[in-house]
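Let me give you the structure first, and then I'll get to my questions.
Every protein chain except one is present and positioned as in the full complex.
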Amino acid sequence: MLFLKSADLERFLAAASETRTVYVPVDVEPKKSAYRKWTPGTAVSKGLKTTRSAKDFFFPQTEDLVGFRIENKKIQILDPRGEEEDFAVFGVRACDARSFGILDKVFLSEPVDTYYENRRAHGLILTMTCRRPAETCFCTAFGIDPASPGGDVAFTETADGWYVEAVTERGRDFLAPLGDLFEDRDGSGAEAAKEETRAIMKRLPLADLQTDAFGGGKTKEFFDRPEWASLSEACIGCGTCTFVCPTCQCYDIRDYDTGHGVKRFRCWDSCMYSDFTKMAGGNPRLTQKERFRQRFMHKLVYFPENNGGEFGCVGCGRCLASCPIHMNIVKVMKTLSEGQDES
Amino acid sequence: MQEMMKKRAMELLADGTVTRVIGWRRGEFSYDISPAVFEDAAQIERDFVWDAFCGANVSKYLIRESAKGRVLAFLKPCDAFSMNQLLAEHRVKRENVYLIGIPCAGKADIDRIKARGIDGVTGIEEDGEAFVVHTIYGDERVGRADVLAERCLVCKSKRHPVYDELLGEEGEDLPDDARFAGVEKLEAMTAEERFAFWRGELSKCIRCNACRNVCPACTCENCVFDNPDSGISQKAAADPFEENMYHIIRAFHVAGRCTDCGECSRVCPEHIPLHLLNRKFIKDIDELYGTYRAGEDDETKNPLTSFTEGDAEPAVVRKRGRA
Amino acid sequence: MNPETLIPHPVVVEDVRIDTPDVKTFRILTREGDKPFDHLPGQCAMISVPGVGEGMFSITSSPTNRAYMEFSIKKCGHLTSWLHALEPGMEVTVRGPYGRPFPVEEDLLGRDLLFIAGGIGLAPLRSVINYVRDNRERYGDVEIIYGARSKDDLVDYREILEEWQTTPGVRVHLTIDREQVGWDGHVGFVPNYVKELNPDLKKTVLVCGPPIMIKFTVQGLTELGFAPEQIWTTMELRMKCGVGKCGRCNIGAKYVCKDGPVFRYDELGELPDEY
Partner (left out) sequence: MQVNETGAFVPTVVAFCCNWCSYAGADLSGTNRLQYPSNIKIIRVPCSCRVNPMFILRAFQRGADGVILCGCHPGDCHYTTGNYYTRRRMTLLFSMLDYLGIERERTRVEWVSAAEGQKFAETMKSFAAEIAALGPNRRLEDLRCRK
């Protein structure tokens, strides 16, 4: 099995950077990381998760969709896109890796979103196992194994380096020319590290979180539950949970008049915002309760209904860590399934 | 203190003084506490919590809750300043709220605990001047002062400017010098350094609007940034200019009304030190127009809606500090 | 059409017809003078004024009209105010068609049809009505009940009088909310008028109008004995992408832009009550 020694990480990233831009998690504050372009000397974060998810790489917070120039009352349409370049994202955890599959179900279903598709086609995902999961982690509830993170190439972390396995054809093609960076080791070390991760997952406080109560076809069961009122009462209607979420993909399309043309861009939007569904004629979701309910119903009921039972959550725990009032999908799931037992 | 608060809340519910109680509800890992509205004694008995992690300022919820009938709120000193400002602005009817002032020894910031490399938290206990953090990787002990929120380290006052009754001892105003140290440090920099500092900070903004939505001074029914007719409605910072615009205007719109409760910095998922913008306005107002403390009382006029004939000219900015 | 669903096409506003004080009908052509694209009755398209915004509108012309495309638009917000300022010869952009149409070649085929419209709600139904008129032999009896606030608010009034009422097998019942000088027709709200007319229970119903009107009309129809499976309606919600991705028009597991806007009433019953 291929093994990359800790000391050789810099060499590996340098080699990978020769063919593409490589993004790595970097500590921007103690224990707070964000993806940055790797350049020689960039220290890769040892933290568990970036504050923002990795969805930005394929679905950036803002992107220009189309440009307009108006001359002599004629509208000229401009496609702002240039050639997409190859890139790789290093250190993606299992939860984020799964989120790409969820985003694919939205953006790659007909009609295909070509903006997203282009980036997906050019992005190589280098995943990494989790050695030190946090209390906010609950990916296992969604059938994710943080010890087999998927992506194109999977890195299994150990004390002195990483076991490296190609997961996809693309991953194999990427690793093929980099052979001399790796040692050959037998895979028992990898298996031990994976078991260690799985053992920790079982000890986490959210290890027993159950999803059985939820899923497609349960709209009627949950929509009118009285618990929504108390769950949403403290919600301040910000978009933090949505924007740090790896699977939230709602967007807005807006026009910006630059004075010499118009840029139409799309940007992340949040169903938690009061103006999300506001129309000239009124707003069908008048209070935060309805908006709050929409977000969780979508993840736990509507999305699985349309996607063969797959939930719209990967248990990364970012919303647990970031919510200003500490309300989150775990509390929603627990409250709703508890209430169900009583009834 | 928690037991005293629960007892008082239940008494006031029972004797009909109030119909609801605003407090804090326990969470999953002892630090993830949510503000909550309690309607009966059983809920209070089961879920009401008051400890070092009840950081959320509950005063803004009173705009909504007080409209539904009389409600009890427990206020930390900084919450009481926010509350008083809301009362002064007639956003909350005084007769619809019953306010109990509670002492505060400063709130812990879970991110500062985590920044020390502590993860897998399953519970936290207070032990004198320290916290014992239980984690799945073992127990850790951290000093209280090392993990207090920034705003608590420079606490402006332990006094409640408004209350119906107090639990515990009333505190006093604290010296302000440390509070403005961060602003002074920036003022001492060159313009280039300041520009680089703020670009670095503001470029982290994800425009989640948490700072605005949590702010007890941001109470407009329709914010300029949400109003398509304002000409500056933005949903995402599509350009660095918009990051500047949003944060300058957000701070400006609460200038003279901001009580420096620090909620904006607390909720920022990117840890942008937003209080440094608000405190700059507070410091400028103090220096130029005389010391003013929003939320102190409801008689002193807001410095931005008053003036004196001898006010400084805007050119004063050109003469100060480093360019 | 360009496969890029989010990139629109410039089109020329060929004609602007003032229908009512707040409704104008816009005739759209490509620069080459063609109809921009084919559609089915009930489908929608995104129209935009660059720099102002984009909005979803029902295509009100019939697919059988090969010459041009028409949209009847009520002035009620930011974008529609801009659209109302358009003059012939100016350009806007369009993309589409979007959504599920009325099942004119399936469920509606050979049926007796009852159209019920209120105000601007006639816009999506007009497309079906004209489609049915142009394929008269393939459908049964056609009855149209249309109401508006006043005589001046009846959209397509001339077309109704001159073309619809003169088509064999088509009956039109007009009503206005309040008495008005110069109006000797029926006065009263649409839901009540429907009950008065007591339509044949064999008919398939297509209803569109303000939400409150739809609600009471369907209530009335149910009282008369119509089953939800006989009733079709079309919805409107805020939309941005038009292709079921932006999440805005999500109700339950459905996206109005993709799974609607046309729904059979029993399907709506399955959705949470958010409309």
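A, B and C label the chains in the order they appear, each numbered from 1.
The working rule: a contact is a pair of C-beta atoms (placed from the backbone, for glycine too) under 8 Å apart; a residue touches a chain by one contact, two chains touch by 3 or more.
Fair warning: this is a prediction, and the values are worked out from it, not measured in the lab.
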Touch partners, limited to displayed chains, of the chain removed from view:
A, B
Tell me which of B:162, B:255 or B:274 is the one touching the absent chain.
B:255
Can you work out which residue in B:16, B:128, B:175 or B:314 touches the chain that's missing from view?
B:314
If I consider the whole complex, including the chain that's not displayed, which of B:113, B:133, B:162 or B:285 touches that chain?
B:285
Contact with the hidden chain (one of B:79, B:119, B:242 or B:260):
B:242
For chain A, which residues touch the unseen chain?
256, 258-260, 263
Footprint of the hidden chain on chain B, which residues?
183, 186-187, 191-199, 224, 230-232, 238-242, 244-245, 248-249, 251-252, 255, 277, 280-281, 284-285, 288-289, 303-305, 307, 309, 311-318, 320-321, 323
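Note that in this section only the chains that are shown with their structure count from here on.
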Measuring between Cα centroids, what's the chain most distant from chain C?
B
Please work out the Cα centroid separation of chain B and chain C, and write it as a whole number of Å.
50
Mark out which residues of chain B touch at least two other chains, giving numbers and ranges.
none
When you check chain A against every other chain, which residues touch at least two of them?
252, 254, 269
How about chain A: which of its residues touch chain C in the complex?
65-66, 68, 70, 73-77, 79, 106-107, 109, 111, 113-115, 216, 219-220, 223-224, 249-255, 257, 262, 264, 266, 269, 271, 276-281, 284-285, 290, 294, 297-298, 301-302, 305-306
Chain A residues touching chain B in their complex are 28-32, 34, 48, 51-52, 61-62, 132-136, 200, 203-206, 230, 233-234, 236-240, 242-244, 252, 254, 256, 265, 267-270, 273-275, 320, 322, 324-328, 330-331
Could you pull out which chain C residues touch chain A in their complex?
3-10, 48, 50-54, 76-78, 80, 89-93, 236-238, 240-241, 243-248, 250, 252-253, 270-275
